[in-house]
Structure formats: structure tokens, C-alpha cells
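Removed: one protein chain of the complex. Kept in place: all other protein chains.
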Amino acid sequence: MGNSIGKKIVLTVFGESHGSGIGFCIDNIPAGIKINYEEIEKELSERRPKGIGETGRVESDDYEIISGVFNGYTTGAPLLVIIKNKNIKSSDYDKNKPRPSHADYVAYMKYKGYNDYRGGGHFSGRLTASIVFAGAIFGDELKKRKIEISSHIKKIGSVEDRDYDFNNMEKDFFSLQNKKYKVIDDIEEKVEKEIEKVSKEGDSIGGIIQTAVLNMPIGAGEPMFDSVESELSRGIFSIGATKGIEFGLGFLFADKKGSEVNDEMYMDGDIVKTYTNYNGGINGGISNGMPIVFNVAVKPTPSIYKEQKTINIEKMANDTLVIEGRHDPCIVRRICPVIKNMTRFIIADILMQSRLW
Amino acid sequence: MGNSIGKKIVLTVFGESHGSGIGFCIDNIPAGIKINYEEIEKELSERRPKGIGETGRVESDDYEIISGVFNGYTTGAPLLVIIKNKNIKSSDYDKNKPRPSHADYVAYMKYKGYNDYRGGGHFSGRLTASIVFAGAIFGDELKKRKIEISSHIKKIGSVEDRDYDFNNMEKDFFSLQNKKYKVIDDIEEKVEKEIEKVSKEGDSIGGIIQTAVLNMPIGAGEPMFDSVESELSRGIFSIGATKGIEFGLGFLFADKKGSEVNDEMYMDGDIVKTYTNYNGGINGGISNGMPIVFNVAVKPTPSIYKEQKTINIEKMANDTLVIEGRHDPCIVRRICPVIKNMTRFIIADILMQSRLW
Amino acid sequence: MGNSIGKKIVLTVFGESHGSGIGFCIDNIPAGIKINYEEIEKELSERRPKGIGETGRVESDDYEIISGVFNGYTTGAPLLVIIKNKNIKSSDYDKNKPRPSHADYVAYMKYKGYNDYRGGGHFSGRLTASIVFAGAIFGDELKKRKIEISSHIKKIGSVEDRDYDFNNMEKDFFSLQNKKYKVIDDIEEKVEKEIEKVSKEGDSIGGIIQTAVLNMPIGAGEPMFDSVESELSRGIFSIGATKGIEFGLGFLFADKKGSEVNDEMYMDGDIVKTYTNYNGGINGGISNGMPIVFNVAVKPTPSIYKEQKTINIEKMANDTLVIEGRHDPCIVRRICPVIKNMTRFIIADILMQSRLW
Partner (left out) sequence: MGNSIGKKIVLTVFGESHGSGIGFCIDNIPAGIKINYEEIEKELSERRPKGIGETGRVESDDYEIISGVFNGYTTGAPLLVIIKNKNIKSSDYDKNKPRPSHADYVAYMKYKGYNDYRGGGHFSGRLTASIVFAGAIFGDELKKRKIEISSHIKKIGSVEDRDYDFNNMEKDFFSLQNKKYKVIDDIEEKVEKEIEKVSKEGDSIGGIIQTAVLNMPIGAGEPMFDSVESELSRGIFSIGATKGIEFGLGFLFADKKGSEVNDEMYMDGDIVKTYTNYNGGINGGISNGMPIVFNVAVKPTPSIYKEQKTINIEKMANDTLVIEGRHDPCIVRRICPVIKNMTRFIIADILMQSRLW
């Protein structure tokens, strides 16, 4: 419970930010999946700090595959990967002063003080490296089924990117591949300036990430509680700092009329399609063959360098806190590959659940 | 799978819109919960059509408790309830013309034509009566733990209600109790006019529902995949027509700075509180003791009376459809009790998972 | 939890012996399974009392399929069946005097007195009618895959039947079909006399049931905890009065040498077979293509007519009990179809888990 996800393939994530390492286990993984080491490294590197002002804690993400791979292919037995922690500076954390809007205080209370508080412990964003790795394993298998998944930055602060073009998604996907900041429009510089500004202020900024899944077969997802939306949202909300998810038009549906946003249907040769995709590829929780599209809201990193009011756990009294150490002014860029690869894993599991894999 | 939710108490929902009935099973329910028949009837009646223009299919929701209750208390054995279908007019449905943005077409494809298509079958909103009933069972037990849950209409079309007042939530909750349309401000008439307008046009309209949970204990929710957000979103997305969920500030975080929206902490006597609640009562997926607050986007009912383009399943050709029969121009009002009671069930389960019940 | 079994198809059993009814739900059942009403009635009738001295409570097992079936085929939505209780005589039970070796006392303690104690409530053998029904649904689908399952009485008291003939199983299966007491040898009369004897003494007697699964494909079952043995034993031990299970040689392995009981392999055309089947068709928890064979120990019904020592719950004092009412002197015959159909369900689920269905 808690640290496992997936009904047909099961991903379990473990580790702490400043312990000896992090990692993951995938149980019930099909035998014969070729491990694409380049793809794994590419996705991991997207998650590593390299943007403007991002944390100086650069982990090389050296990993060891302990089990489940033999001669380069999955064996069908549990796949277990350890990623060692190396670049650790635990002295930056004061265990008695929980950082506002972080999990420090709830972790202390939940685990009665036994939690490893260093660097957020088990609640650290560090653990998302495992999600990136786990999802990357399924990249080639999804591609074999023509399924492509891409995430881009839709918004950071006041800078907005356009939505994926419903009629030209492959092109948008392709255009993102080699960009440091995954934006479709030519606004990388603007994004960097927006982040630089808050970084200089010792502040942080939020954003929105948009993800699309192309060529999803019809009929994936299970009624009612294992709908595509239920499964994806469960996975996405496991990623720290995500505070909202919407499919298709999402919250914009609120002032729309049915006649404006119903996705009317037509035959494209012998394939059933819709003229529009306001529902983001999902009806009644089940995939309808159109691209699955969803947006995720990301809050500004709570770790800022301005003085903040907090409490002192030891003294149970009011206190103030100035966070030191190395922190990202904006984690939207680094969350992009996490959402993309979480989506890969969930989509693979959904397809297996619905016997489409 | 699919039709079950809950890790410690398990709710399974069954039935079809135009079959002999719908219902639900709750397994692992604690023994000794008193069945509050009045509360159940009150919540079920909130879900029944009574708003402007709502469907003429009024079900009395006569139910039979088949097992799990003895002398008015739960026995600890599975609680099984059947709600009979009575007011059925199946002739209104043409099985060969899937309604746009409904589950008709995906259900046909997923189940290879074996699905009960009448009235949407298993994908019908009718099944949410079971969710209302199931949640209502836990109302008194939550109240014993001081936990109150309330849902209100935050938006329908262009009409907006204000948010819950963070400093005066009990009062807002109380003010909603006897209203037909659950709005905090004095705007019931406006809401009704908005709906009446689209109803006359043979159209439909969407909205947003806001829900809050008061007096949630600290430490509920499990890292990472069973976070409070993960569990609630999984449940909420099982309700037809919901297309987005956001916690606290949600999508508004996107252009906010950390210094603006971090929830600073202080001691209120010997209780740790936050001055603000931008995080909606959840940090790192775990409840922090502040009210849990979330918004849900509801799309306009896809059943409208205007002619729409669709395809013909039998002929595999383009076709047009004019929906007849009885349909709601706006289901936001009726979804309110569904979200409220789904939340009750999920919160009860989360508390048990985290050993706080 | 507790009342559900199955990982890919999920069977949930509910009801109480003297409540309004019992029944079951199967979630995630494939769409398009034809309901074989005759087969269901045949299996249910095998479970009904008709043997020597068996209980006078004959239930006609009238049932209603509430959901999940449309035009005679499963829809893919949850299949929900209610079997009404009719022939009830609750006066025979004294709630203050728990029957030795029954669940009365543990149920009282576990549920703090809220349990429905009448007739054993949720712990009654009555609930096994649901298991018989649920398994019977999969009979034809298993047969399509050539899989045949049969249970016979291997032992009742001092009367023993021979084992299935490894080289002639179909013939043994066939010979059992129309017998009241499922014994391979010509010993029905002996069995009946054995039971009649204890019945006259107001006593009861135990036995052993042997079950075989023919034409199981290779590779079913999952390492380690979802082995074929693990899955079958979990299901079998849910049936009241079962106290042991052994696969292949089972406990007789204890004084055997490897050289005596290893199942040596050979090619039969292009099929790999073993000369012997001491392992009961399972190696390392995985099916090997040979018949799965297992024995189940059934204890004598604890309901006997002799005076027994018990305690009085109200007075918390020693007491004596003379059980009245209607009870079976031997339930081995009636458990045969329960084990057979439980096995059908489990085998179907195992095949789906291992992607062999």
C-alpha cells in the first residue's frame, strides 16, 4: 500500500533523499522486454538539474539492476533497480523547523518522529528518478504499439505555451525532442527569464504541464473506479508539487454548453473519429481512440530563501526559518519527464488491465 | 477491479440503468455502525431530479438491504443493498447511433456488443445513487470524529458562487443545508435562470463543485501513490461527467510565487495551524489538519436535443442523431451529493488505512 | 477484503444464513460468456441435501440475476446474483451457547455481538451455494479450452475410494457424472451405510475429497505467492470444514526418496510429459501440463445431537448444549460440488492472471 501502483504490472518505489539510495521494483513485468539503456539515460538526464538557477545537487544517477534482467532482456521475475545517493549535504536541514508547505511536519506527526527527515526523506523529489526510470523501460514497447507520449510546459508564471495542435500532434511532439525547456512555441528564452527573475528574488514559481498520448487503442480503462482518468490521476498526484489535473477542456467545461463541446463523430475510412477532442480522448472513463490530453498544475517549490514563519517542533513554539542549501526556483521543467514516464507506466498497465497489451 | 474502490473498506458498485436494479456491496465494514435511514433518504433525495428542467425519470430509490445489517446495526459481514429500477423507458435509445461524448461507442467496442446499451447501461449516472447511499452510511461515524463534509456549487455557466470562507467554514456548511441549489451566496435564482435558459435551448451547461472536509486529523494518506489527492481523485473521476480536480489553489498556483502561497505555520495554543490554506489541507499527499478543499470540473451533459453528427454502428457510416427522452440540462446540482458522499467513503477508508479510525 | 477472491476476475460473496438472502458479485468478468442455466441448476442441485440423513432444510435456490447479463450473455459489467433464503427456522439456535468447533464464539468476539448469529450467520455453509453458482458460470468456457474439472469422494470415515487413474482420467470423470455419491469404485452403498451409522448415533463423520484438473496449459500460476498451490489453497480454505490440502503425493512425500518420486520427463510426439505425476501437475508453483491433482480434508460436521460442554456467553459460565434442528451427519458429499466449482473459478482466474485465457 502507499508505495505501489499498477494492477497488472506493479511498481513499488522506495528510498530516502539522504539515505544510501533510492530505487524501485516492478513485479509481473512481461519477459522479453529489451532494456534500452540509452532511452533510460536520456529520460534521467531530462530530470537532472540543468536549467537556470536549478539546484547544485547534481546526481549522476548511477544505478544497478539487481534482478529481473538477463542478457539485456527482462526475465519476467521482479525487476529491481537501485540508484545510489552520492551528492548529499544533510547539514542544510534543521529537523526542528518544518518548512512551510513541505511534508516535514506531517511526516514527523505521521511517523511519530521516526521518519528520516534529512532532505525530506521519503517525501523528497529525489524519488521521482525511479518513476522516470520505470516508465522509460516501457518506451519501446509502447512505440511498437504506435503509442507516443509527450509532455510539454504549458505555462510557467506569466509565460504561456500553446496547446498541442489536435491536427498535427506528431509534429509538435517532434519539435520538443531536443529542447531544454519543452515548449512548442519559440519561447524558451522567455521561460528562462521568468525563472531567472524569481530565482534572483530568492523566490519560486509554479506552472502547468500538458501531456498527450497518441494512438491509444479504443476500450482501455475499466468502469468505474479504474477509469483512465482515475488511474492517471492516482499516478500523477503521487508526484510532489502537483495540485490539479484536468482532462480535455477540464475546468473550461464549466461555462460551456453541450452543443459547443460535444465531440461529434464521423467515419474516417473505416475508423470512427471525432471532429474535436474536448473530452481528451476519454468517454465514460474509457479511451475512445482520440489522443488522451491532460493538464497538470504544479505549485511553486516551497523551498524559498525568504524568511518564513514556522513552528519549532522541540519547543512547540512559534519560530522563523531561513532555508539554506540548494533548491530549484521552478521544478516545472524537471517534472516534465516525471509526468511523461509516469504516464508511460500507467498507460502500459491500463492496456494490460483491459487486455489490449 | 474496475468496480471496486477502497483499501480497508471496499465498495463495489453494480447494476445497469435499465436492468432490474443497481446496488452496491461494502466489504470489511466495521460491525456496530448504526444505519441512519433518515440520513440515507435525505442524501438520496438530494440526488433525485427536482431542479429546473431536470429529467422526468424520478426514481423513488426503493431499496432492500440484503445482508450485513442485523437489528439496525452493521454486522461486520458484507453489506449488500439493491435499489430497484422502476421508471424505465428503454424505447428512447437507438443502439446503433452512439451519442457523442457519451460512453455508448466505447462500451460497444470494449464489450464487443455484449454490453447492455439501454440508457447507457452500466455507464449510466443512475449508478451514482449507490455511491450516495454508501457514503451516507458513514456520515454519523465521521461526525462522531468531528469530521464534516460539504459540497457546494462554485460555478454553473456564468454564475459563480464564492469559495468557502477559510475562517468560517462551519457557518458556510450550515447555510447550505436546506437549499435546493447548494450555493453559499444568495444566488439560487440566478442559477435557476442560467439553467432554464439552456434548457429552453435544448442545450446543457457545465459547472464546478467545491468540497471541503473539516477537522481531518493530521497524518492521513499514504505516500506516494495512496496520497489523499490520489485517493480522492480516483474516486471523483469514477463519477461520470467529471473532467478535472484541483486541491487548494490548484491551477491558480501556475502563476504564483512561493512567497505568496506557502502556508506559513503557527501555534494556536498547542495546535499547529497555518495562516492560509493554499495547499487545501494536504502536504506531500498527507493531511495536515487544515480543511481539505478541492474543486471538481463538471462538463455539460452530452444529452442535448439539438441534432448532432454521429456514426451508425450497424452500417459503419456517418449519420445524424436527435436525442429524445428525458435528460438534465445541468447535472451539477445532482452531482453535489454524489461528490459529498464519495468523499465521505474515501475519507473513511483513508482514515482506516492510516490507522486513524 | 475477506469476502473477495480473484486477481483478474473478482468474486465477492455476501449474505447470511437466516437473513433475506445470499449471493455474489463477479467483477471484471469477460463480456460474451453465455449463461448456461442448466449447468448452474445441475451444480446447485448437487449441493442440495439429498443424501442419507442430510438436513431437512431444502432450499430451492431460487435466484435472481440483478445485473451483468443481457440477452443471455455476460455484459462485462459486474454480475450480481441474489439467492433468496426461504426455508428458515431460526428458533433452533440459542445465541448464548456457542456450538463447539463452530464459528459462533469467534464471530461473537470478533464482531462484538453485532453479528447475525442465526444459523451461523455469515459463517454458514449456506453461502457455498454462491461459490457453486459462480464456478458453474465458467464451466463452458473452460470446456472450450478442453479443461475439465472433477471432484470425487476419496474417503468417508473408514470407506475409501481409489485415486483417479493417471492414465485414464477422462473415463473416471465420466463414471462419476450421474452418481449421487461421487465415488469411482462401486462403493456407493458402503458410503451410505457408513453415514447412516453415524447418523443414527446422532454423530457425524469426516472425509477426504480428491479433485483433478485436466488439460491445464503449461505456465499458469505466478511466482512466488500466487503459485497455483497458493491460489487454490486460499480458495479451498474459505470453505467451512476444510482443514487440509495436499497436492500430488502431498503428505506421503515425507518418507519418499527423490529417486522414487521425481517425475521424469519424456517427449510424447512434440509434447513434453512426465511418466508419473507425483507433483500433481505443479512445479515451482507453476502448472506443467500434467493433471493438477489435490486432496482436501473435511472434518466431521460439528453439529451433532449428543450433549456437549460449552460456555454461556451471557453468564460467562460453563454450560451444556444439546443441538436441535436439522443438520448433516456428513457434508463431504455436499462439499464436492463446492470444491469443484471453487476450483473452476480459481483456475479461470489463474489462467487470466498468466495471460493464458
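A, B and C label the chains in the order they appear, each numbered from 1.
We adopt the following convention: contacts are C-beta pairs under 8 Å (C-beta built on N, C-alpha and C of every residue); 3 or more make two chains touch, one makes a residue touch a chain.
Here the structure is a predicted model, which means the values were calculated and not measured.
Note that of A:E54, A:D94, A:D116 or A:E229, the residue touching the chain absent from this view is A:D116. Checked against the hidden chain, the listed residues C:P98, C:G119, C:G135 or C:P291 yield one contact partner: C:P98. Residue A:S67 is the one among A:S67, A:N87, A:N168 or A:N318 that touches the chain not shown. Of the residues in subunit A, those that touch the hidden partner chain are 1-4, 8, 10, 12-16, 19-23, 25, 27-28, 31-32, 64-68, 70, 73-80, 82, 110-112, 114-116, 121-122. Contact between subunit B and the absent chain runs through residues 28, 77, 222-223.
By the touch criterion stated above, the residues of subunit C touching the omitted chain are 1-5, 7, 13, 98, 100-103, 105-107, 109-110, 120, 122-123, 127, 155-158, 198, 201, 203-208, 218-219, 222-227, 229-231, 233-235, 237-238, 240, 242-267, 270, 272, 274-275, 278-280, 283-288, 295, 297-304, 306, 308-311, 316-318, 353-354.
In the analysis below, only the chains that are shown with their structure count from here on.
In the contact between subunit A and subunit B, the residue numbers used by both copies make up over half of all numbers at that interface.
Once the centre of each chain is set as its mean CA position, subunit B and subunit C turn out to be 40 Å apart.
For this pair, subunit A with subunit C, the centres built from the Cα atoms lie 46 Å apart. Between subunit A and subunit B the centroid-to-centroid distance comes to 26 Å (mean Cα coordinates, whole Å).
Residues of subunit B found to touch two or more other chains are 1-4, 13, 110, 122.
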